[in-house]
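This is the structure I have questions about; it appears just below.
All protein chains but one are shown in place.
Presenting chain A:
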Amino acid sequence: MVHNDRRARRKRSKKSAAQGAAANSWAAKSSKEARRGDEACGLAEPMSLTDESIARLIELLAREPDYHPKTDFLFRINSASEDKVDARLRDEAIYNLRFLHKFYNLSPECFAHAVNIADRFVVKVKVKPKYMACLATAAYLIAAKMIEDQSDWPVPEKLVCMARCGGSANDLERMEVIIRNKLRDQRCLEEAATPLHFLLELQSLFPSVQAFQRAVGELETSLCSVAVYEHRPCVLALAIARKHLLAAAGPANRNAVDEVLSQLCDLFQLSSDSLSEVDAAISGIVSRLQTRTPAPRLLVWAVSRRTLVSLMRPSAQASLLDPIRED
């Protein structure tokens, strides 16, 4: 029954995406086709939202406050003295989780749910820094089990190894049980209204799959900052959608795009100032996170004995004879 519900939910979200842009579903087009679609961007009229999409947005707005974690207290914690996760450690863990998500390449809903679950747990339970990585990984495992078919679930043994969260597969599964127990009295995990869910409802406005995927990528990057995720999910989604839609819009349909965005602002009861403020916050975080030098401590280079032996024989030691000048 649960399995069928999950499939039904996935089908619903896919169906909403398919309307008006049936060929633009997540997996339907290859990158080449998507690029061709991209070339056409700015020329086609953006679709307006259907009544069904608006109804779903209203439904998400109603659920939004129940699932959005209040993480502002993280900025007041000093992890060194208090031995608790603070904003910086949370951000680092979620950034690493994002890589794990890209590594497994599961649906974007998995990452969105995992961040939501991890943040809600951190709000409810004071987490020690050493457990944050394990918590984020377990949250991802829970999200994957919610969203994906069983054949695509990450194997705990490999997940622990890839995530470098410490502990064993058993520890990860125990953390999963702890999270489920602690969040049991809250609303159902699957019903969370994350920023991604709002963005998915706006997919039909995007001119191509590629453009929508870029927006999703930027949303995932912005979720890596708790300072950005503090804003309402609908605001985050709209700020990102606005940026990408305006970038893709040509002069011919700019007005149409502005009109749709204005309608959405009214629906979400937002002012343009608050939207601009969020936009600026997102841009700052995204530009910082999209290109950064890899942290050396995380890159573990363990090679086999034979390779190590061959690395110890550089050719520079091959000649002990003095150079002979030609002239």
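By our rule, a contact is a pair of C-beta atoms (placed from the backbone, for glycine too) under 8 Å apart; a residue touches a chain by one contact, two chains touch by 3 or more; residues count from 1.
Just so we're on the same page, contacts and distances are computed from a predicted model.
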Protein name as given in UniProt for the chain not displayed, "Histidine-containing phosphotransfer protein", "AP complex subunit sigma", "Serine/threonine protein phosphatase 2A regulatory subunit" or "Cullin family profile domain-containing protein": "Serine/threonine protein phosphatase 2A regulatory subunit"
Touching residue (missing chain; options A:Ala252, A:Ala280 or A:Val303): A:Val303
Which residue of A:Asn105, A:Gln150 or A:Ser271 touches the chain not shown here: A:Asn105
Where the unshown chain meets chain A, residue by residue: 27-31, 34, 99, 102-103, 105, 161-162, 210, 213-214, 217, 220-221, 289-294, 298-304, 306-307, 310-311, 313-327
